[in-house]
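A single protein chain has been removed from this complex, and every other one stays in its place.
Let's turn to chain A:
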Amino acid sequence: MTTTDPVKTTATPKAPRKAAKRPAEPERFALLGVWAVLFLVFSLIVPETFPTTANISNMLGSQAVLLVLALGLIVPLRAGDYDLSVASTLNLSAVVVAVLNVNQGWNIWAAVIAAILVSMVVGVVNGFIITRFDIDPFIVTLGIGTVVQGLIYQISNSVTITGVDRKLSDTMLTQPFLAIPVDFYYAIALCVLVWYVFDHTAFGQRLLFAGQSRDVARLNGVNVSRLRWVSMIISAGVAGVAGVIYAGTTASADPTSGAAFLLPAFAACFLGSTVLKIGRFNPWGTLIAVYFLVTGITGLQLMGAQQYVQQLFYGGALVIAVIMSKLVKTRGERRRQAEVRPDVPA
């Protein structure tokens, strides 16, 4: 936004008042503000446990799996599609790593690669059904997600597999750097990557258009079907990566706990769409949302709240996020509209 062409301003006498280039939108930073307040309040209420290095490091590190999963999920969301199978795919990936490594005695890195490939197959299947038969992705991924869950029980014999090679967790994941577990940095790196793809590549821009209007995208020469298919493969592949991190952090894999990630991931994506770029799914907003949510939950738990506070917080956040984004959008809309059309020639 730094075009300062002097000719331009003189050539456009129709704009009576030269409005600020970008309207200030405090709403864009509302969640950041709430997050800061939340942090301060908890620091005052539980000063001996909350604002400690150990707690902060734990909060940052513990959310890497969720953040990675959510960053994969916003790709199809940007293209206008829900992927409800990401949590099962994450679980599948973790179980595949464990089964191949522990039960089959594979090398850990071979198992990791296999797990990610298997996850991408889920995306291929999702995308195929959605684009080939033109079916609502909501229902397709719900069904495929359940099928995947069934496969997980089958290959894991419905038991928790422990003893995943320590190499995975030691060298890759939980070693701290600057007192923060290293998987946090992977999540940040992925965030940068997604941001770059969304904002600076043609692919990201086409995703945006496909999500906003399939017709507009198609009439402008975008291959919408292929794009949607690719976005499903990406979300599944990234979910696979999240599953690998998950298996690494616990050095084990159980057949059920992955499902618990589904709602938090959606909550983070939708809450993230109310920050920075209102109404658009964006990676930095998702990052802020993830850490906002964990701050709230951790703080409440340190104050003595029970485990169930987690569900209340995630579920509530998802619903509130959707309402917020609607309200904020309409408000900003009105103001911007007034700015664009100061006077209309009748």
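The rule is short, and it goes like this: contacts are C-beta pairs under 8 Å (C-beta built on N, C-alpha and C of every residue); 3 or more make two chains touch, one makes a residue touch a chain; residues count from 1.
The rule we apply is simple: contacts and distances are computed from a predicted model.
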*Undisplayed chain, where the name is taken from the UniProt record, one of "Sugar ABC transporter ATP-binding protein", "LysR family transcriptional regulator", "Serine hydrolase" or "Heme exporter protein D"*: "Sugar ABC transporter ATP-binding protein"
*asked:* Of the residues A:209, A:229, A:266 or A:281, I need the one that contacts the missing chain.
replied: A:209
*Of A:43, A:158, A:220 or A:256, the residue in touch with the unshown chain*: A:220
*Touching the left-out chain: which of A:103, A:201, A:256 or A:311?*
A:201
*asked:* Across the whole complex, list the residues on chain A that are touched by the chain not included here.
replied: 1, 3, 5, 8, 11-12, 14-15, 21-22, 200-202, 205-206, 208-209, 212-213, 215-223, 279, 333, 336-337, 340-341, 344-346
